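Below is a structure I'd like to ask you about.
Just one protein chain is left out here, and the rest sit where they should.
And then subunit A:
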Amino acid sequence: MPEKPCIRLEHVTKRFGKKTVVEDVSLDVHKGEIFGLLGPSGAGKTTIVKMIAGIDEATSGTIHVLNKKMPDLHVMERIGFMAQSDALYGELTAFENLQFFASIYGLKGKKQRERIDDVMNLVNLTDDMKKPVHQYSGGMKRRLSLAISLLHEPEVLLLDEPTVGIDPVLRQAIWEELERIRQNGTTIVVTTHVMDEAEKCQRLAMIRDGRLIAVGSPDELKKETNSETIEQAFLYFGGAR
């Protein structure tokens, strides 16, 4: 792609004390693609996403998002982030949660109401808007969490394990949703440890023990390793090193 990458990581290393969690990771994410970070839990996926989001800072190396060096508060306004935990206020209703986060992004009045209706429609929760969140099921909370990260129409969407603990039907629905969001021009980075989900990404990065072991489209990765499935490809790359 001739275009400048939407997200660029260059030799990114992250240490917590003596422990190295991410080691020398370099990769590009292009505009308008769903980019998957695939790896077992504890591989460092969450840390990478948090660094892209600007919450954490790399120990060494640089991260650029939308051509700005991270962390940068202005760029953070254009990023949507959905953490692994649902991060909702259980005592409040869904609507109150949405209102709270919308206000933080500076959405108010009619525009706010419109966006809230839009995102709730998107995740199919319109009927449960007035329910307190602690009455929500796990799947509903995930969807509400996703809705919140979409409120301010971000150009970059970072999703940390968006489908963990969600039933297959709903998982399917969320992926269809992500595809629709992508077609609107949003760049999506999604972490997962479920191999078959990886198939749905345009491109993938395989991560193990904080290192990047392979990058490419699912088909490329499979072809390169002569594997039938992504799982086999992952095992090949993991074992080869």
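Following the convention adopted for this analysis, a residue touches a chain if its C-beta (ideal position, glycine included) is under 8 Å from a C-beta of that chain, and two chains touch if they have at least 3 such contacts; residues count from 1.
Here, contacts and distances are computed from a predicted model.
For the chain that does not appear here, its UniProt entry gives the protein name "ABC-2 type transport system permease protein", which is one of "ABC-2 type transport system permease protein", "Dihydroorotase", "Heme exporter protein C" or "Monovalent cation/H+ antiporter complex subunit F".
The hidden chain makes contact, of the residues A:101, A:175 or A:237, with A:101. The residue touching the chain not shown here, chosen from A:5, A:32, A:71 or A:238, is A:71. Within the full complex, the residue among A:41, A:85 or A:217 touching the omitted chain is A:85.
Where subunit A meets the chain that is not shown, the touching residues are 53-57, 71-74, 76-77, 79, 81, 83-90, 101, 104-105, 148.
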